[in-house]
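A quick write-up on the structure given underneath.
Excluded from the complex is one protein chain; the other protein chains are retained at their positions.
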Amino acid sequence: MNAFFRKNLLSAATLIVILIFFIAAAQGMNSQDFVITFLRGLSVGAVTFLVASGFSLIFGLLDVLNLAHGTLFMIGAYIGWTVFVRPDTFADLLTPFALILSGFALRDMYPLLSARVRLGLRMRRILPWALIIVSVLLLGLILPRYPIAGWNLDNYAESPVTYSFMASQGTPLPPPTATFDQISPALAIGGLLLASLFGSFGLFLFDQSVQRSPRLSWRSYAGFVVLLLVGLIAFIFNSALTAFLLGLNANWLFFIAVIVATLSGAGLGALMEATLIRPLYSRPIYQLMLTIGLSAIGVQIVQAVWGRPEFVMPKPTLFNGSGASCPATSFSSWWQGNCSTILLLGGRVRTYNEIFIPLIGLLVLVAVWILLQRTRLGMIIRAGVQDREMVEALGINVRRVFTMVFALGVGLATLGGALAAPSMGLSNAMGESFLLNALIALAIGGLTSYPGAALGSLLVGLIQQFIIKYGQIGISIPFTSIVLKPTPPIVPASTVLLMVIILLIMPNGLLGKKE
Amino acid sequence: MNHDIIVETINLSKQFGALVAVDNVNIKVRRNSLHAIIGPNGAGKTTFFNLLSGNIEPTSGKVMFKGSDLTHQPVHRMIHHGIGRSFQITNIFPNLTVFENVRLASQALEKSNFKFWMNVSRLEKCEYRTWEVIEKVGLKERAHAPARTLPHGDQRKLELGMILAPDPEVLLLDEPTAGMAAEQVPELLALIQEIQKTGNKTVILVEHNMNVVMSVSDIITVMHLGKVLAEGTPAEIAANREVQTAYLGGLYELNV
Amino acid sequence: MQKKAFSFFHNNRASLIVLFALVLLPFIVGLFEGASPIVVWENQGGISKFVEGLGIEIFILALYALSYDLIFGVTGLLSFGHAMFFAVGAYLTGIALKSFALSLPAVIGLVFLAAILQALLFGLVLPRVKGITFALVTLGMASMFHIIVTSSELGNYTGADVGLQGVMVPSFINPANERLRFYFVALVVLILIYLLYQRFVNSPTGRVCVAIRENEGRAKMLGYNTFAFKLAALMLSSFAAALAGVLHALYQPIVSPNVADLSFTVTALLIVLIGGVGTLSGALIGAFVYRLLDFGLRRYIGENASFITGTIYVAFVLFIPYGMVGTWRLKSFRVAQGWRRLLAAFKT
Partner (left out) sequence: MQTILDVQGIHTFIGQYHILQGVDVRVPAGSITALLGRNGAGKTTTLKSILGLTPPRQGKVIFNGREVQGMRSFDIAAMGIGFVPEHRAIFRDLSVEENLKLAERAKDDYARKRDFIFDLFPDLKRLIALPGTSLSGGQQQMLAIARSLVADNSLLLIDEPSEGLAPVIIEHMMSAIRQLSTQSTIVLVEQNFLVASKLAEYYIIIEEGRSVQSGMMKDLVNDKAAIHRFLGAA
């Protein structure tokens, strides 16, 4: 115990100093300000944690600094918004997405296929390109003609901002319907499937490191069949599905929105790792360029699809009530009125932002912790962080684990995005600011340490919120009558300063391990 | 103070966690001798060597060089005191040419290392010295090849060249023959011996292969499990039963 | 002697041709729009003045990227705070000219001092942190600077988040009236720094820096105090970056706080990666490609330009794996080998 304490003296001392500052800061506040600020800090910390933990898992196991992580967080927010506010769009999109992804689920079969195809050297070079071009052409032909109900950025009355506003008023606009445009449905569906098969096989052919693979089992086809069925069923029962989603209670719809955002993030992550990141493991510095490029593309897609103006996603009804019993004074009165605010120690606290989000953050923290500590996947991840080669030598498919971790990391980020959308709103810049927050949090907590990500995020969230609060109420400097009001730029400055100081004292962060 | 002793360790110990890798080692190395440190794998030779060269700091004890304490000197000062070392695992600049590898080594003692406006080839003395060393270790033909393209044996020679270039008084060689073909070993040993004799240098050599050092060294220290097991001339060591046991684990009949 | 001179021209003919073209460029562009060289000389031409402007921007960007290549590509230090080097030069120039009305030589002297100081500041943390942690610490320092210049407390000097406006540029180099002169000044500064860096890489100091990039532990064992060499590279880099900042402040009507942002460091990183890490000339070519891409796409595609730029980066990473100069060197070696083999086949 003594030895343990001596070894961690430095981090303990740092934590104590931070704690003292924190207590000193809290002294100057009345209790209601303190409660609100503290919970706000938790809320920001929880969202930061969702971004940071995924980032740190990916960096720890794969050594990839995924600078597109913030953008993926933002995309999660927009996906969540779409499902929640425009479920009809989501129902329409399900089919093409399932079909386009289905080809990638067949990746285990491609090595056999490519071994069958006997071609000259030249044809082998051309083939992947030809396949990809055909695939892109097919997509380009079909997708514009495929009926997807959406919104119109050029017409304010049909823009996301309006839809969002109307939905939050409780009077969602009736969705317009779309029809096939000069193309038969069968042709469109077959074409999408073909494009997916061509495209995924073409991309596979670029990866020459894979040569041979063991026998195929039913698992190799299962993913493909499932995706295909999902696509077809969603197509056949499209209108029923839309009607079902529209008629759903907003709480359930919100739940579905968050799940869809998380899953699509995971899918996107898996796709990204398998196609783009994998060839770059040997050239780490170029991963930076790739993820920066992807990030730029992502932001642009978001701008093109959802537009530039900021808007807020409505909250689920569970946290949106303002009836007679509100603001709630106890848990039961909140439950009766589904109040949007609750009185805690004299402070009016928003239930969604300041109670729900930190709780979810805690839940995810525990869930991922259990995943890491108690499951086989977690064991492989912890082992792989240390010695990838040895894990492989035990006969474990590390590549698949890499893909899964990337998917998990991105899924956490998009989950964070979907959760943050009702409290912090949707904007094109939200990704960048949270990526920076997450980076600072990780640097403080330790880059590859999971508890470190949690601690760092917490510190970042709390410090930012307290400084913001002091910007409003001012700090009275002891023994003088001067009241100092920190201006907005000091908020990022404080966390950055903390990061620099902590890194200089402990280059591996508070909980990071020595290399 | 005995000026005949150039390097001396006093109760040198190094502990890694629970493992005592080097345990109270006292060794005196005479000036201009070829002193070999041998021992089976895991005897602590390389750790001892890292302590000598300043790569790691000892848990306790001292390293004395010419009567002054060098224990806590930063690694980059060692060569300025006249101690150079080579590595067991070839440790070179793989993407630079052989010539540049050696030049970097000989340039270390130049006074004009911060003249960033001057072309490096104008350090004529350094250039001359580099060619001299490259010729000595027999790499003249490969001088402009990137070091990574060299076969292993030549890389070992390059490693030797890099330690010779700054002309240190004491050369610490960590398994200089590691991984070389058997027929190349005598050649390299002869080279080391020649350098030691003609250049009036002290060579401290670590080997796990007893044969290699028997014919060339003046004094042999045998380490086993972090401690000094025996010390003496090659003949004395060859006759030492304890050494045989440690080394071959009791299979004496092999060595009859 | 004559022979030596000739071989100098022969060996550097590509660079010399490019240089010659750059010197003549404003006049040739002038001819296209029907303006005689004299008109161009007097800064009357429309398009040629515009091309000069674009050229100046590229030179400034190239100078900045070059300075990044020195610490990142040559010495192997990954810094995320390089924008600060540039921004300090730009802001210092702007403030000194605008608020204190100093003379240009005094400003440059001041910038020189500031460059040394900030290199020392970065150097201060060098022994403590390595690799990605160094990158994060430098990111932190640059962010602090960014926050300081955008804070409203210093708004009178820095213009807060609007940026520094209304810099009084000495009239002999004012880009509005004397753009051609500015063009040549920027070109000359760039060439001088480029030559200096070329010399540096082949100097005793530079060779050690390369050795540090390759294998720092071994460089230490050889007897180099690697810290001092990294510091030297940082200083040289910081000075060039600050100089680029000075030119930027003189040329642009406004010094925006964006130049202190992380994204501006990323710009340098991207340019170096596009051109080829550690090649120096790659930074120049990269800056040229980067600026023209940016300009062209913005002009002809508009809003969605960054989608295409992003795609181009991804394509770059996948298909030009070592940057333009790096990949060219690899390929040209192979091409040369191919030629040799072909010739050998003919001879036998």
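Here the chain labels run A, B and C in written order, and each chain numbers its own residues starting at 1.
As a working rule, a contact is a pair of C-beta atoms (placed from the backbone, for glycine too) under 8 Å apart; a residue touches a chain by one contact, two chains touch by 3 or more.
What you see is a predicted model; the values in this text were computed from it and never measured.
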Whole complex considered, the hidden chain contacts A, B
By the document's definition of touch, the residue of B:100, B:159, B:175 or B:231 touching the omitted chain is B:175
Note that chain A touches the chain not displayed via residues 210-214, 376, 379-380, 382-383, 385-387, 389-399
Had the left-out chain been drawn, it would touch chain B at residues 18-19, 40-42, 88, 148-149, 151-153, 175, 178-182, 208-212, 214, 225, 238, 247-251, 254-255
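Heads up, the rule we're going with is that only the chains that are shown with their structure count from here on.
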So, in whole Å, the Cα centroid of chain A is separated from that of chain C by 35
Distance between the CA centroids of chain B and chain C (whole Å) is 44
Given the complex, residues on chain B that touch chain C span 53, 55, 74-80, 85, 91-96, 100, 103-105, 107-110, 112-121, 123, 162, 166
Given the complex, residues on chain C that touch chain A span 78, 125, 128-130, 132-133, 136-137, 139-141, 143-144, 147-148, 150-153, 262, 266, 269-270, 273, 277, 303-304, 306-307, 309-314, 316-318, 321
Touching chain B in the complex, chain C uses residues 196, 199-200, 202-208, 210-211, 214-215, 217-226, 228-229, 232, 236
